[in-house]
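Here the complex is missing a single protein chain, while all its other protein chains stay put.
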Amino acid sequence: MTQNYRLDKIGLINRDKKLSFKFNGKNYFGYEGDTLASALLANGVHLIGRSFKYHRPRGFFGAGVDEPYAIVQLYRNNETEPNVKTTEQELFEGLEATSVNCWPSVNFDIGAINNFLKVFLPAGFYYKTFMWPKSFWYKVYEPIIRKAAGLGVASTKHDKERYEHKYEYCDLLIAGSGPSGLASAYAAAKNGARVILAEDKPRFGGTLLTSEVNIGNQTGKEWAENIISELKEMPNVIVKNRSQVFGYYDHNMLVMSEKLSDHLPKTKKYNPKQRLWYIRAKEVLISSGSIERPLVFGNNDTPGVMLSSAAKEYLKVYGVLVGKKPLIFTNNDSGYETAIEFKKNGIEPVILDTRKEPNSEIIEEAKNLGIQIKFSYVVVAAKGYKKVNAAEIAKISDNKNDLGTLENITCDCICVSGFWTPTIHLASQSGNKTKFDKDIDAFVPGVSKQSETTLGAANGTFTLAETLKDSFNAGYELSKKITKNDNKISHPTVVEKNKTTHDKFWCVPLPKGKNYKRFLDFQNDVAVSDIEIALKEGYRSIEHVKRYTTLGMATDQGKTSNLNGLQLVSNIENKIVPEVGHTTFRPPYTPVTIGAIVGREVGKHSRPTRKSPMHSWHEKNNAVFVDAGVWLRPRYYKIGEETLFEGSKREAKNVRANVGVCDVTTLGKIDIKGPDAAELLNRVYTNAWLKLPVGKARYGVMLREDGIVMDDGTTTRISENHYHMTTTTAQAANVLSHLEYYLQLVWPELNVNVVSTTEQWAGAAIAGPKSRNLLQKLFPNIDASTEGLPFMGYIEADLFGVHARIFRISFSGELAYEVNVESDNGNFMWEKIMEVGQEFKIQPYGTEALSTLRIEMGHIAGSELDGRTIPYDNSLEGLVSKKKDFIGKRSLDREAFIADDRQKVVGVVPIDKKTSIPEGSHLVKDAMAPIPNPKLGYISASCWSVEYDNPFSLAILKDGKNMIGQKLFAMSPLKNKTIPVEIVSSHYVDPKGERVRS
Amino acid sequence: MSSISALNATHSKGLFGDHEGKNDDELLKVSELKDFLIIQIVKYKSSLTAIENIKIDNLSLKNEALNISCNANTRILWNGPNNWLLISSKKETLKEINEKLLEADFAITNVSHSRAIIQIEGKNTKEILKKGCPFNFNELKKDTCLNSTYNGMSVTIDMIDDNPEKVRIFTLRSFGESFYHSITDACLEFGYKGI
Amino acid sequence: MQKYSIFNLIKNAFSGHQKWDLAWKDATPKKEYDVVIIGGGGHGLATAYYLAKEHNITNVAIIEKGWLGGGNMGRNTTIIRSNYMHDDNALFSEFGMDLWRKMSQDLNYNVMFSPRGIINLAHSDAQMNIFARRGNSMRLNGIDAVLLNREEVKEIIPMADFSDNVRFPIFGGLMQPSAGTARHDAVAWGYARQADSMGVDIIQNCEVTGFDVVGGKIQGVRTSRGDIKVKKIGLCVAGSTNILAEKLNMTIPVETHLLQACVTEPVKPVLDSVVTFGAGHFYISQSDKGEMVMGGDLDGYNSYAQRGNLPTLQHVLTEGIAMMPFLSKLKMLRTWGGIMDMSMDGSPIIDKTHIEGLYLNCGWCYGGFKATPASGWTFAHTIAQDRVHKLNEGYSLSRFNTGHLLDEKGLGTKTWIS
Partner (left out) sequence: MLHIKCPHCGMRSQNEFSYGGDATVKRPELNKEISDQDWDNFVYYRKSLRGKHKELWQHISGCRQWIKVERDTATHEIFKTVKAHEDI
């Protein structure tokens, strides 16, 4: 096998290592160090895909991140990835790729019919049509358009790769390892600064790898290699290749994606595929270079038309000829460098230079080498469909308006150079106010908002000597500012060929009678004519132009098209470019894998899970868990094939009949200490707290300042100045912050410390008529009688050698106690309760049974405290003090809150006593009323009352207090249910609360 | 045994991750620490007591960020203004605290059971921290501490040593299993030994 | 005005598309108008259109500081729905759905309204119940809603995570089949084109610098392009409401916050519905171009920056992958931020103010885009008739004093704090 377009002696690839790969099913080979693009070009493959809209053939345009269209579907290690840039994808053994956006094949693509219809498909055509008949848009037209759109195919398999993050800090972050990056990194590192040098390509050196220059008596490439190896050895320097700094965020935080494994056939086990670096830098040096601008002419999207710098890179880095009969079309000296490289490698290029009589060392050299140069010449159009086979060229008048006679010239590639566009993306993202530099016809960074400096070509400095001088200085000065060191190293001498000015020319006029498409945005098929239409129709702001035509909105985000687009708008609108302004640069500079942004928090670990000390016991005993915030709680303990309904009913019944135990560790616990603790509680809760005796608990409700219930729970006075507060599981963290807010900001005079002790204590609620007997057995030394431990009483005791806190509180409405022990002993406590409880027929119960118990008792919980209810809605009037002030009190007397027909919690029973009412049903007066049917309230919680063996629900009902005894309908249209119901008191079981006090 | 530590069911011993062909000193060592006395000490705003005069286990309370007072048994970590976290392997220290720190001046809260504690040791220890915690560890020295967050979980990090690096990380007990996963998962790349 | 149609498109093709009219004229301010709408976003443009169309008031100017449709109109995630629980929100939005359904024909501009359905995923029975409450309320209000179980969700979005390796399993979801998306820019342009054709002056690059208020009445507005006499002003500047309110010496129960969104590179169609994650803040749809359009939570602090920070997006995308793991391999192409008017109960304000002739339209939080037609329609009514319409009665400014709040999420005054 030979590669027709690979040269023997030139390039940085490893010829000792052949790699085989497949493209569109055909086998090829390349070498280690190739990109997929260079390997394909070496094999003479130029047709890669089809464009977005017209399905025109697409080849390669660039050689790196700026590539607008050479993208493929990549297959690697049994996975596939869409829209991979061939110019960035390094070749590996066994790589497979296919074309995107063409069917049935890239060679014969049905979609190319759009190319013939293109006169009917100008910018914005879809806004003007597809409107009739009305329903056809989403039934017929849209599905067709959708199918045609989209590039590659997303795999819907779960991603098995690892992605990681790293937070790093440094003095100087340097983005780009070209001459300015290397020089500034070296100067700063030598001066003791912590430096991170990031390069997005596999090889360091940037343009030094391809330019014929001499630095300190070494070739540019040798100099770069030496600097890099020295930097790599320095402990204060991190050097990273395959690493793209893609975003510049606030407070000098930059984000970089490092590709660790994309160039390998398979990611090494335990290694990440990519790593995202969050880098906080004291100073940022942007040395991201520049991107060559295309020249615009007819059919300039034909495969074989490419950037002149890319052609040079393929030649010098990969030893690949992009063509054997190249035409170089340039408006500046850069094209000559490419031509000279061709010539040196035995290829005869022809140069078309738009300039009249330029002169410089490089032009001289080209002349001396005998290269054919045509001055004042332009390419009018590329010829050929799937590959350039000739060009239509013409002489152009001095004012660049008129073309001479059209001539044909045979060629197999057209290398274009329309001068250079500084890569100002990062600077602009940082808030830098960019300015237009007339000398280079491009924007350059202006005044910095953050600590950032742009150097070299990215700053519009295109000579090496100046670049190195600026960069050595910047590296030294900035590092000196940070490290206070003063080690200055001297600049090396530089030998480079001088260049002359470029021609302010970017678009070839159309010859008379020709209607060539001249493309600006290659992937999205935006041509000069599209911009003209947009402007003609009044879409004048550059943002309107962009949105109307989709200019610059493709996967390359307009890296090669935006500036030419601006030029065009400014020409037509008769404005200067800076008045037109550029569209906003936003991160990411280049697309970033979402997996990398997310990192390790995926799958089961997408959010942490909290577990109680008794979790293992629950697991072993067939608990079915439920998410409560990020906690896992047992919902019921499944016996055999029991359903949730059966299991929870069994558990609830057992509580009512015997005794049950429930893990309540997840309830928030806050330890409150200090001389003003009582006063704090008195201000936070709606009821009175100043007179709670030591050893007693009290139920409390706290509000937000807007009067809405925030949370409820019991608080116990452990000792004179020591309280133990409990909160709901959901609000625990918020309540702590809430207390800290008032203590630190609003009432700093209060001497109180609050600290979360949720995790310190494992909690078990034992409930049921036999709970006292059980308690007495667990704690033989206490007096468990109602006199010894009354309702809302608190004592401390010893549980088989373990210190325990006992609270006589109840959520289930039964006689109940809550036992707390320190968490390490939680499992011990639980096992003891189960062991000793055997004789009382104890069963553990989960949240579902707990819910049943509280509903039939009419105890409110999260579903009634839904962030919209006030205490009155929940029948908590008795807990709202009239005498004292508290948080949120002032809001309670608003008009809507005191309205006579204000909603209230009520009980709801189906008339047939059989049909369960689905939660979320609404209560209406008339089930047959026309829509919209006025809703009086909704079912907040439903259960099967184990006490009465019929369904029972709680509802929040308008004018609830006057509705008891009324007959309404509970409607759930979603479940197609209309249930006649009767409104009853919310306290369905034990309305006087005798059991808890028994 | 009645007492079960936070990571009892979670921590496993042995070699994990990319450990093959690596020397023992190249591997990270991950262990669970338990049975510490952990006391939060907060001086009330109104208290006029001078903390300079107080010594617990011969250690002083210093009101200075990142600061630790420590000896072989006890480490007193600065936890916030007038707020310390005392970690001690000597359970008797609690008695000393209760004697020396008056109830009128200090809120003393025992939180010994409320934390899961992981110790990591080895030359890549800071690399593990950097994978989930946004703090700048480059200049963090031996015997300093901080509160921060690791993959979204609040943590206290205590730099025990810097050669080789050794840290203790405290997180809330209920997060223990998730946190243990987060840390050991970060260690896989380097290979680690659960001890 | 030239009609847009396939015939005209073909006709124009033969003249090289040289004969299309301006979609709208770039007007210069006149000395006096009957009504000035401040804000050339979707709501402002729609208001002007309906003033002309429904109330025959055409001596109207829209004043826009930048370019029209350039605020949140051009930076949203294009979702259209009416899946609200509170009656005021539901009936208002459903009225809007009707306007959406006929908008392309009404405006003679294809806004690509695509009723592909929205699914809110639920991850627990408790959440299913909350959704049932909302869905039943919708149905009783005449809005379509379906409660899906896990299997039914799987049929519609099989690429969501139904595996065992999932933190928050999918229990089911609430779907509004008639909800969907539209091409946001087209909506602005379509309204602009029609308003312009009926005589409304669209004035871009014109900044309001002050107001003339005499005796509690609006007399005029001062702009960077001169003073304008006017008796009625509609303030329609979500994101900048506080800035203009300050010029009027008003304080409004609204804070300004940043919401980010992002898109992936385009891929072939894989997701047909709009889907939201129930265990956090994440929503996604696939545009006709193939891009996955995604958004989530606010950046979490007052901001006018129109640029966000990465940790918020990281957080949002974490939830995205938790919901649909295949997103992991796609690449984020573009991110942007919009500044939101976050009202204190999460619902908007469309009302008169204490200043005669000054009308307020603000507080749209995350939901401004879908409200465009209904907002414009009711605001036009409020301005033209000098009284609120029944549809926007609930959106009164006074509700923050009376307690008649419209808190869909039950988060109270801190909806905007993450």
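First chain written, first letter: the chains are A, B and C, and each begins at residue 1.
Everything that follows uses one rule, which is that a residue touches a chain if its C-beta (ideal position, glycine included) is under 8 Å from a C-beta of that chain, and two chains touch if they have at least 3 such contacts.
Remember, it's a predicted structure, so these values are computed and weren't measured experimentally.
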Partner chains on view for the chain not depicted: A, B, C
Which residue of C:Thr223, C:Asn242 or C:Thr335 touches the chain not shown here: C:Asn242
Hidden-chain contact residue, picked from the options A:Ser135, A:Asn359, A:Asn515 or A:Gln744: A:Gln744
Residue among C:Asn110, C:Ser273 or C:Asn309 touching the omitted chain: C:Asn309
Contacts of chain A with the absent chain, listed as residue ranges: 167, 249-253, 278, 280, 431, 449, 683, 705-706, 737, 740-741, 744-746, 748, 884-886, 890-891
Chain C residues that touch the omitted chain in the full complex: 242-243, 246, 251-256, 300-305, 309-311, 344, 400-401, 413-414, 417-418
Missing-chain contacts mapped onto chain B: 65-66, 79-81, 83, 134-136, 146-149, 154-155
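Just so we're on the same page, only the chains that are shown with their structure count from here on.
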For chain A paired with chain C, centre-to-centre distance based on mean C-alpha positions, whole Å: 22
Euclidean distance of C-alpha centroids - chain A vs chain B, Å: 32
Chain centre separation in whole Å, for chain C relative to chain B (CA means): 49
Shared-contact residues (touching 2 or more other chains) in chain A: 278, 601, 605, 607, 609
Chain A-touching residues of chain B, taken from the complex the two chains share: 2-6, 9, 17-18, 34, 40, 42, 44-46, 103-104, 107-115, 127, 130-136, 138, 151-153, 172-179, 181-182, 185-186, 188-189, 191
Chain A residues touching chain C - in the complex, by the definition given at the top: 52, 79, 81-83, 119-120, 122, 125-132, 134, 137-138, 142, 145-147, 149-159, 161, 163, 247, 249-250, 253, 255, 278, 429, 515, 529, 533, 536-541, 543-544, 547-548, 553, 555, 557, 584, 586-588, 591-595, 597-599, 601-607, 609, 626-627, 704-708, 862-863, 866-868, 891, 894-897, 918-922, 924, 931-933, 935, 938-939, 971-975
Chain B partner contacts - residues on chain A that touch it in the complex: 164-169, 194, 268-272, 278, 280, 600-601, 605, 607-613, 615-616, 631, 665-666, 671, 673-675, 721, 748, 751, 753, 755-761, 800-802, 822-828
